[in-house]
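A single protein chain has been removed from this complex, and every other one stays in its place.
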Amino acid sequence: MSIFSLLFKSNKPKQETKTLQQLLDMLKQSSDFANVQIQTGNYHVSIFYFDSLVDPKLLQQQVLCHLQQELPKYTSFSIENLQQIIPIQRIEVTQDVATIETKLLKGFAMIRFADIPDCCALVNLASENLGLRQNNESENEFSVVGPKVGFVENIGTNLHLLRRQIVTPNLIFRELTLGTVSRTKIVIAYIEGVVNEQTLETVLQRVSEIEFDIVFDASLLDQLLADNSSSPFPPFVSTERVDKAIYALVEGQVAIFADGSPYVITGPSTLFDFFTSPEDYYLPWILGSFFRMIRMFGVMFSVLASPIYVAVLTYHYEMIPKDLLGPIIFSRSNVPFPPILEVLFLEITIELLREAGARLPTKVAQTLGIVGGIVIGQASVEAALTSNILLIIVALGALASFTTPIYKMSNTIRFIRFPIILFAGFWGGLGIAFAICLLLIHLGKLQSFGNPYLVPLYPFRAKDFADSLIRSPYQMTVKRPSYLRPRLLWRYNPKKAKQKKDIDE
Amino acid sequence: MKQGNRERFLVSPFFVFFTIHGAQLGVGVLSFQRRLNEIVGHDGWISIIIAGLAVHVLIWMVYKIFQASGEGKDIVRVNIECFGKWIGNLLNAGLLVYFLSFALVVLRTYIEIIQVWVFPLMGTWQFSLIFLLLTYYTVSGGFRIVVGLCVWGFIVPLLTIFPMLFFSLEYAHYRNFLPVFDHSIVDILKGAKGVTFEYLGFEMILMYYSFVKNAPQSQRWAQWGTAFTTLLYLIVIFISTVFYNEEQIKHVIWPTLTLAKIPEIPFIERVEYIIISTYVFVIFPIICLAVWAVTGGLKQMTSLKQRKSLPIILAILFAASLFFNKREEIALLDQIVSTTGFYVLIIYIPSLYVFVSVKKRFQSKASMQ
Partner (left out) sequence: MKRALYFILVVTFMLAGCKSSRIVDQVQIIHAMGYDWKKGKYVGTAIYPTFRQGPMTKPDILTTESSTTYDLIPRLSSKSALPIEEGQLRLVLFGKSFAKKGITEIVHSLARNNKVGMRLQLAVAKGDAERLLRITAETTLSDTLYLSNLIEQNIREMNLPNTNLHIFLYNYFGKGRDPFLPYLEKKGNFVKLEGLALFKDGNYVGRIDLRQSFLVKLLLDETKNGVYQIPISKNKKKGRVLLENLFATSQYSLRRGREPIIDIHLRIRASIRDYPTWLDLPNKKEFQLVRKQMEKHLNKDITALISLFQKKGVDPLGIGDFVRSHTRHWDEKSFYKGYRHLQIRPHVNVDIIQTGIGE
């Protein structure tokens, strides 16, 4: 790996070293680059900034105002003392042109005194929330019970949301910049003393190795960080829910934030993580487990129902019970296609409806869904293009796939149906078994930050089943899952939780 | 390969249970009742217990062999150290050919079952090709993935196939067991010899022993694996003895599959089609394990890279599977391989055990002096 990265680095265009004047000349080409010159007392001060990035109120009230009023009071003023008169935190003084460039592009203002033209002070005047939404109702991962707060596009807000609930000095944020063009701020969050060091090292190394131009969203990182990029399965959970991210951190996972993205990636993830909803934890454990199992059943049904239909009707008519034979043959008797085409036709129709619904404005989409679903479904049965039994199966299968809480996973589930349908159409029941076998091997090969994807099933960890297929009561989940190899195994003091009282005590 | 890095490719001792059991349980369990019935009639269960005990002893010997010959060695090295380079490598080559033909028998027999029961018109090459492509995908993932497949090959059939067998107890005639010991000891031992074929496959531990973490501790799991196989065979023979009578079973080629014609669930009938399909999960681990063992052995013997030898081995398997077409040919192949396997078990392993332990005693005496 290291050899390759060396090779790539040598291919990169060389960073030219510019002088400050060259930089300013270049930036002046842009019309929103402003240059304000003021003369106060003995000092000639020039301020450079991007009009479009800077909050004008801040500039006027905190910088210009103070400069004009305070500066004449000093006789000899060094640029390092700027912090004394400008009430804005973290004023940086530097000569480094590269830093100046980045900061200017991030919404800082550069202040320069005419007598020392090489030394500049950088003042943060960025208007953080300009054009960004202030809150997120987490509509895409909705939960009836529990907090509705979701992450927003502003990374500062997101980190704030985390800090508010994880009140410990052990919560560490590590900041990096990614993207040759976008210079996106990336923050890796973890809880020191819980997270496994090896995992953390892998994450840091992977993130720092990424070469990309613009990071639009955390989902991009998701693919760039993946261990095996040619897999339909998402390698990491990406969520917009604060509670989900916090829970992942507390369990010993690592969270990755990207500025401008309301989604956060948490990993290493396992297959089961994609089927847990925060609501499971807010409901009593029996209900939580029940709904989680319903979801698992939904996935199995969604993946297998239409392939089984194809296999049985094409190759194994013997398997149909006698009472079902009549309805099936009757509903299929006028359909001109073999079952596999019939199923593909209907599945693709449903996919079209879904895709159209996702692209259209919400209110139109609802109407379209109902109208499209009912009208097309009914009409295609009437026109004998599909059998109505299949219509039920496909609709149920689509419905079941939407129960998956993580959107990426529900896409995957709807995708892997198609190869299985083809297998079933060509090889019958045997084909389905082949496909499942292939799927299991593939899942067995997958890794997420070097962690097996199928854990706790394989490698088998009996103790970690407490929070996978079922959601056990909280007395039984006092330990963190061992497959994450956390440095601290206990989540909280179990003594009180485990006390058992006798009858009438 | 660095020693520290190698840790990543090893599996926990616990998983030996699945590899041993998975390799033992093959296509034989679909039809062994018939062969057993011809020799010992309804007393077959005694033969199974005897054969099972024998296999326990053999596994114990295998572990002793490895313990005596030192840490981290596999059979290729042991053979060379014991018998010299020439004879040792000859034995190694023999073992590899045996494993390869073992995979071939399993593959070809299963394809035959598919052709007879489900797809009479499909050619052997199609099945064999798709099987071997999947094998390539699995084995190229390394031993851990193969073991993972063995785990699935244990769980999936246990949840789907196994419960189906009990439905046929509806027609049980428990009297069929009586009178117990209606056959002579010789017959029962002959039957036990016949059943030993059904335990074949566990000897692949000779190849993957060095891929097990704390290998000596895994003996417990290996023995449990065999015990579970014995239990499963006992259950199958129990169900088929009460379901069929001795004459009837002679007319059935795959009694276990015919058993599966009985269950009826409200939304599905004729479960045998499900069983034949799900049987992929039983067959696959064996083929993958055997192919992995062959490529691994080749690597030890000739330092041929596994990535290179794997396609070659699969091509050989593919060509060979096309070569056997008629039922008699398949049966003959089966017979030859299982007889070889039997002698591998009862001659090679014990004699290697004796050889190694004598040699060790000799060496320790020499070092004492």
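Order of writing sets the labels: A and B. Residues in every chain begin at 1.
Basically, contacts are C-beta pairs under 8 Å (C-beta built on N, C-alpha and C of every residue); 3 or more make two chains touch, one makes a residue touch a chain.
Model, not experiment: these values are computed from the prediction.
Colleague: Which residue among B:262, B:301 or B:346 touches the omitted chain?
Modeller: B:262
Colleague: Hey, which of A:339, A:377 or A:459 is the one touching the hidden chain?
Modeller: The one listed residue touching the chain not shown is A:339.
Colleague: Using the touch definition from the top, which of A:155, A:283 or A:320 touches the missing chain?
Modeller: That would be A:320, which touches the missing chain.
Colleague: Would you write out the residues of chain A that touch the absent chain, in ascending order?
Modeller: Output for chain A: 312-315, 317-318, 320, 322, 325-330, 332-333, 335, 338-339, 422, 425-427.
Colleague: I need the residue numbers on chain B that touch the omitted chain, in ascending order.
Modeller: Contacting residues on chain B, toward the hidden partner: 116-122, 126, 129-130, 133, 171, 173, 175-179, 182, 244-248, 250-252, 258, 261-262, 264, 269-270, 272.
Criterion: only the chains that are shown with their structure count from here on.
Colleague: Once bound in the complex, which stretches of chain B touch chain A?
Modeller: 12, 14, 114, 118-119, 130, 134, 137-138, 141, 144-145, 148-149, 151-152, 156, 264, 266-270, 273-274, 276-281, 284
Colleague: Name, in rising order, each residue of chain A that touches chain B in their complex.
Modeller: 315-316, 318-322, 324, 427-430, 432-434, 436-438, 440-441, 444-445, 454, 457-460
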